[in-house]
Structure formats: structure tokens, C-alpha cells
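All protein chains but one are shown in place.
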Amino acid sequence: MEGATTAVAIAVAMIAAATPLIFAALGELVTEKSGMLNLGVEGMMLVGAVSGFAVEATTGSGILAVAAGAVAGMALATLFSVLTLALLANQVATGLALTLFGTGLSALIGKSFVGMPLPGLPHLAVPGLSDLPLIGPLIFGHDLLVYLAIAMTFGVHEFLYRTRPGLILRAVGENHDAAHAIGYPVLKIRFAAVLFGGAMSGIGGAYLSLVYTPMWAENMTAGRGWIALALVVFATWKPARVLAGAWLFGGVSILALHAQGSGVAVPSQFLNMLPYLATILVLVLISRDRTRIRLNAPACLGRSFYPTV
Amino acid sequence: MSFDAWPRLEPRGEPSPAMVWLTPVIAVAATVVSGMILFTLLGFDPVATLQAYFITPVSTRYGLAELALKATPLTLCAIGLATGFRANIWNIGAEGQLTIGAICGGGVALAAWGHEGPWLLPVMMVAGVLGGMGWAAIPAWLRVRFNASEILTSLMLVYVASLLLDYLMHGPWRDPEGFNFPQSRQFGPDALLPIIVSETRLHLGSPLALVAVFSGWLLLARSFVGFQIRVIGLTPLAAGYAGFNQRRLVWITLMIGGGLSGLAGVIEVAGPIGQLTPSISPGYGFTAIIVAFLGRLHPVGILAAALLVALSYIGGEAAQISLRLPLAVTGVFQGMLLFFLLASDVLIRYRVRLGASSHRRPAPAAQGIR
Partner (left out) sequence: MSIPVRDGAATAGAAIPGAASRLPDVPRLEVRRVTKRFPGCLANDCVDLVLRSGEIHALLGENGAGKSTLVKIIYGVLEADAGDLLWEGRPVRIDSPATARKLGIGMVFQHFSLFESLTVAENVALGLDGRERPAALIERIRLVSQRYGLELDPDRHVYNLSVGERQRVEIVRCLLQQPRLLVMDEPTSVLTPQEAISLFETLRRLAAEGCTILYISHKLEEIRALCDSATVLRGGRVVASVDPRTQTAQALAELMIGSSLMSPQRSPATTGAARLQVSHLSTTSDDPFATELKEVRFAVRAGEIFGIAGVAGNGQAELLAALSGEQPVSDPMMVRIDGEPVGNSGPQRRRNLGLAFVPEERLGRGAVPEMSLSDNALLSGARTQGLVRQGMIRRGRSRAFAERIIRSFNVVTHGYRAEARSLSGGNLQKFIVGREILQEPKVLVVAQPTWGVDAGAAAAIHQALIDLARQGTAVLVISQDLDELFVLCDRLAVLFQGRLSDSEPTGQTSVEQIGLLMGGLFEASIAAAAARNAALAGKETSHVV
């Protein structure tokens, strides 16, 4: 029973660690499916984290705080859209700029919030069910955003593969010239997809500062935005696989933490390297299969669209 | 929202050569204006802050030397990055390569502690360059062998490198007489770069950066390898058609980038820092991305851009001391600078038409379809 309780505690922590990655990666997945490569996920997450934290600290409202995270992410995403869609800037360079800018901006905004404690978000409490041993905490005991993340995974899948707007979005990412020739508004569709990505990254960031830690620290995402980008490749642009991949990564980082706590004789720094090394490993395993990448990656990914005549 | 209402872009027949060098100026101007707005929002007097930020720090000889000192690692990293960016090889892990360069060079200095000689500094330099190259070799190999995105692998390795440095500082390389502070011994005099301007910290590393600028220009503008780098970056299919070996170019550009970043790392520890500490760079490797773009991926432009961006570092520190301006403003400044540059770059290939486009005519008098 003791062991089982520990296992459940680890699983619960793993799910929490995976949740910001799920949000950010799902958002980026939709963005990339429309043909846009936004490397600014890390920046959008940071700005989302600090905005969410600031709103929670000043208003005390969890819902407002999460919404603020989403809005902040969308604000940065708008900046990205203006540059890449309207001004045809290189998407890779603009994404990098977004991350650098978001890092600086979040540090500036967060200056007065460093070290401030927060209560965190309420957890689900289903009478009877949440108090069940093992199953209670594992299935019914998470905070609400965990369930939202899982629901979004299926929502994004349904949207992309079962609805007409989803079909149009995929078409735009596959061949923007053809979509334009048929008469679809390529720029508007991409703008919407980038905004969605921004909102999701912002929520993912807010989850970190509101629930996961919960506190604000400069650069607190520690590369999670980049790991989310890698997750999209790992998932070969399929939403359900994002969920699996994120849980896998959550598992790696929680196991590293847990190993530290239980006094494994490996220096903590090496354990902390594991998520990053796992990201590299996973990228290598997926990318080597060029056929699979070719079949699943949006063909226009990262290419600017100028309606040529 | 309607995109039709926006000012429209019309392609120019040929890219404007004037705009290539004018857009960085426009970007700097726009950043300064936005900076003044930002200062006002933060509750500072914009003009006084601007003065404290951009003018006071470089109004002394010492200040100018500090400027060159900070520009040195930025230039080195940015030239390496630019070589890759030209070829569409997105090495964004210069920070990690710099860290490993510092570890390798610094490691040599620590290993030789007690039996030094004039041979030490060159050996440290070589070790730093090789260390940076070795670290960059990982994304190069993963890209060439497994097609893995060098953007993500090189970035992940930044975190790994800094954790490795942290481990060394807390563990095996900690100064035995350092009261448990996480830092190494002070390097001996033979492991330090000689000062070239007295009463400043300007050292021999800065002339080395100038050598890198010249070599970078020679490589990109005059050599056949540089030509191949440019072709592969502009049109990969044409490079394949001409028979340029793409894998070889991935290796070349990443080795140049890693080597120069590693050199920057060893120069930092053998220069102004003088020992290994857990934080040897205030993000030079990332800021170098901005420098590379601001300098138009051209070595001479990079030199100018590095001086400008170095000013934002020094100014940030100075304004923090004199006005208590938050240091994070520097990061915001640097990010804005790159945004404005990317935004104004559109002027090189397009001209902006305000109002209704010449391609559209007013709706005819007759009604459209219902």
C-alpha cells in the first residue's frame, strides 16, 4: 500500500508536470498545421506565466489569471503575426526574437513578484470519488486545468480531422498557393492559428506559475517551450501523441526529481539534464524516419506566403 | 479584422541596396523612441534615462574600453552564427558552445595551476575552440546522420552545458580555499589575457575578434566555400544541382560557429572574469543572434551591431546603478531592436503603398452579385 501510494503520488506529479507541455505543444501543433513555424513558444509561455501570476496576485481570481495568461500569449502571437504575415519576415528569426523579447519582458514585469507565494488553483473535488484510495487522487483529484488539457487534446483532434474549418486549416498548411487560388483567406486563417498557439502557450505558462510551482521566477519555463516544439515533431503532428509524449516527458523530469529526493548517488545536475537529453533522443528517433516526417509535416511549414499573381 | 485595410506591399523589381543598410538605422531609431516611451511608462524621465543609458557610460576612456570588451564575445559568436544562418543552418546554441569553450579553456588553466608558463594561454585558446567545436559537433552529427533539427538539439545542449558547468563549480573544480563558494580558483597570471590599454580591462581578445571579422568576410564574400554557403541558404535545390555537398556545409558552418563561440568563452574566463564561475555569460550566445541579424549577417555589419548591442548591456548596468532602472530593460531593448529590424527589412524587397492599391479599382457603378 505504501508503494502504491508513492506510485500514485509520482503519477499525479507527472501529470502535473506534463500539463504545461500539453497546452504549449497543442497550440504549436495547430499553428504548425496552418504552415506557420513559431519558435517563440518559450517567450509566450514566460509572458503568460508572469501575466497570470500578476493577475492572480492582484485580483485573487484564478479564472482571470488563466485568461490573462492566454491574452498575454495572444499579444505576443499577434506581434509574431504582424511580422511574419503582414511584413513577410523570416519565421525562424521572428520566433527567436519573440523568445528573446518575451524573456526580457517577463523579467521586467515580474520584478516585483519574485518570491511572492500564491495559493494555487482549486482541485477537482467530486464527493465520494475524490476520496477513494489511489483512484481518487489519480483520476479525480487534479486541478481543473489538467482536465482542460486532456479535453483540448481531443478537441483539437476533432477540430482538425472532423470539421470543415479544420480541413481548411490543414489545406492552408499543405499548399498555401492552392488554398489561395481556390479562394481561402490564407493570411486570416494563419493569423487565427498563430493566435490559438499564443493563447495555449500563455495558458501553459500560467499553469507553471499558478499551479505547478506556484511562484514566479525569471526564466522559470527553463526550456519547456522548446521541449514543446520538440514534442510536436515527436507527435508527428498528431494531437493524441502530444498527450502521450508530454506524459513521457513529465515522467522523465519527475523521476529525476524523485531520484534526487531519495538520495541516488548521482549529482543533481546530471539528473536535471535528463529532460533535455531525452528531448534530443526523441527528436533523433523520430526525425530519422524521413518518410514519416514527409507524410505528416505540413508541406508549407515555415514558408512565407505572398499572394503571387 | 481585414487585411485588405492594411497598407499593401508591392514587390520591388530588384532589392534596394540602400535599404539593406538603412533598415538597421531605422530599427535603432524606432527602438530608441519605443525605449523612451517605455522609460516614461516605468516612471522615469525619458531624456535623462536615455542619457544615463546610452551616453554617460561611454563618455570615458574606461567606458569605451568596456564597450569593446563586451562587443568582443558578441562579435565572435555572431560571426559564427551568421555563417550558419546564411546557409539556413540554425545553430542557436552558441551559449552552450561558449560555456563548453570556457570549461575546456578554464580546465586547462586549472590543470596547469602551479606549473604554468607562456605556453599556457595558447593551449587554453586551442582547448576552448576545440571544446566549442566538439559541442557543436553533436547537433551537426545528429542533423547529418539523423535529420534531427539543429535548432532544437543545439538549444537543448545549452541547458546541458550550463548544468555541467554548475556541477563542476559545485563539485570537483570548486576552489579548495574558496569558503565553499561555487567557483574555481583564480587563474594564474600566465592564464590571463594581457591588457592592451592600461587602466582598462581591454585585453588581447578584442584584436582577435577583429581578425575574426576579416576572416569571416574573406570566407563569405570571396571564397568558394562562402559562395556555396550562400547558394545553399538561398536555394538548396540549386546547391544540390551544382553538386555542393550539403552535409559538408552543415559541418563547416557548425564547426565555425562552435569554434568561435568556444573562443569567446575562453576569452571571457581568461579575460575579464579570470576564473570559472557558474554564470560566465549574461546570455552573449543568445544576444549574438540579434547581433548577427542586425549586422545583416555580414561580418563588418556584425562588428558595428556588436558595439551597439554591447552599449545596451553597459547602459543597462549603468542605469541600474545610477537610476535604479530594472536590469531586465536590457533584454526588452534587445528584443525590440530585433523586432523592428525584422519589420523594417520588408522595405528591402517591397515598397509600402498606403491607401487603395493600384491593383484594385473602385467598385463599378453597377451592383455586384446578390
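Just so it is clear, A and B label the chains in written order, and each chain counts residues from 1 on its own.
Assume a residue touches a chain if its C-beta (ideal position, glycine included) is under 8 Å from a C-beta of that chain, and two chains touch if they have at least 3 such contacts.
On a predicted model such as this, the values are computed, not experimentally measured, just so you know.
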The listed residue (B:Val33, B:Ala238 or B:Ile321) that touches the chain absent from the view is B:Ala238
Tell me which residue among A:Ile15, A:Leu29, A:Leu121 or A:Ala171 touches the hidden chain in the full complex.
A:Ala171
Against the chain that's been left off, what residues of chain B make contact? List them.
10-15, 222-225, 227, 230-231, 234-235, 237-238, 240-243, 245, 358-361, 363-366, 368-369
Touch list for chain A against the chain that is not drawn:
164, 167-168, 170-171, 174-175, 177-184, 290-291, 294-296, 299, 309
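Here is the rule we use: only the chains that are shown with their structure count from here on.
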Taking the mean of the C-alpha atoms as each chain's centre, how many Å separate chain A from chain B?
27
Can you list the chain A residues touching chain B in their complex?
39, 79, 82-83, 85-90, 92-94, 96-98, 100-105, 107-108, 111, 185, 187-188, 218, 222-223, 226-227, 229-230, 233, 267, 269-270, 272-273, 276-277, 279-280, 283-284, 287-288, 290, 293, 306
Where on chain B does chain A make contact in their complex?
1, 3, 6, 9, 11, 90, 92, 142, 145-149, 151-153, 155-157, 159-160, 163-164, 166-167, 170-171, 286-287, 289-290, 293, 326, 328-336, 338-339, 342-343, 345-346, 349-350
